[in-house]
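Every protein chain except one is present and positioned as in the full complex.
After this line comes subunit A, so read on.
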């Protein structure tokens, strides 16, 4: 089958690669930006087991073709796969609205992007409205992205479950046909309405966010009660009813899929007057948590930060990405600047976007070397747990810092070892 995949997300790359690997001819349309540039250089922008190799293989075979957003869908294609970034709703509408009206078969639009609940409905409207009568049968279905990061390709090709939201039997059958090669052990496709599928995705993300905010709440309590949250976390995780995923406390989560825009209802549904209450609170707690390292620093230095120098390691919202959307580091920097602190930053990939976000300013210095960032600092804050930060050269670090104060926003370091090495150590709920 010929199909067209749109997007620069991990999901877009995985879906395009996997669908090509099962014999389909795939045009991958990538919006301009870092990902597009890396792909053009034949680099794989995501470190996922097997992904780079398989992408190269499929490109080699000619079944996976890289192209731009402006490239029209293939002549023989009637399937569009959307795996756009959560802030690219307008792009999604643009793609759908521009679909040619000259096909004999009706269009099938499979939406894997994470948008607000109710978006598939509005995409369906846009799709139906774009041609007069001729192809009212065209369908938008929702197929939420449930990839597990670090195991993305496998979690597509041997998925435990698919949530398929569809209002059209033919569309449902066509998706089942496309997924057939990845759905052999047992039928893992669960069919529901598109709104139900979107809502399930919201509920899943919301539950994960809730676990994180809950753990952060517990960690803050642990701080005041002289309890080590690490032992508590292991104790909780050992209970099978709870499990050990998403129990790591930290200095807040970022990214677009956890943002308030996405974790809400689309404008068309907001007339109901209802908004999730617990979820609102979870996101509010998270915003506050993003400043937890600032509060620890503020208290450590007796509310007097003017003229101090602080190093930040990691500003991307998670490791292995250059994106900084809603990253805790941004909020942290604003708080530090407002108190007259000079901020020195290292990040393996995100310095470029950070410079764009912050603009030119005297109180921000970017470093390509993490130790240079820390030199002369009154504190070092670890905000994003890039692997290279896990076992730093402590001797060098201690010698170069003005005050050996470590604020570990991801609890990656061992408190006792750090203290033995001569540092003041503050983690999230650690002692």
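Quick note on the criterion: contacts are C-beta pairs under 8 Å (C-beta built on N, C-alpha and C of every residue); 3 or more make two chains touch, one makes a residue touch a chain; residues count from 1.
As a working rule, contacts and distances are computed from a predicted model.
Engineer: Can you tell which of "Sugar ABC transporter permease", "Formate hydrogenlyase subunit 4", "Glucose-6-phosphate isomerase" or "NADH-quinone oxidoreductase subunit N" UniProt lists for the chain that's not drawn?
Structural biologist: "Glucose-6-phosphate isomerase"
Engineer: Kindly state which of the options A:294, A:386 or A:423 is in contact with the chain not pictured.
Structural biologist: Of all options in A:294, A:386 or A:423, contact with the hidden chain holds for A:294.
Engineer: Based on the whole complex, identify which of A:57, A:217 or A:334 touches the chain you can't see.
Structural biologist: Of these options, the touching residue for the absent chain is A:334.
Engineer: Take the complete complex as the reference. Which residues in subunit A touch the chain that isn't displayed?
Structural biologist: With respect to the unshown chain, the touching residues of subunit A are 291, 294-299, 302-304, 334-335, 338-339.
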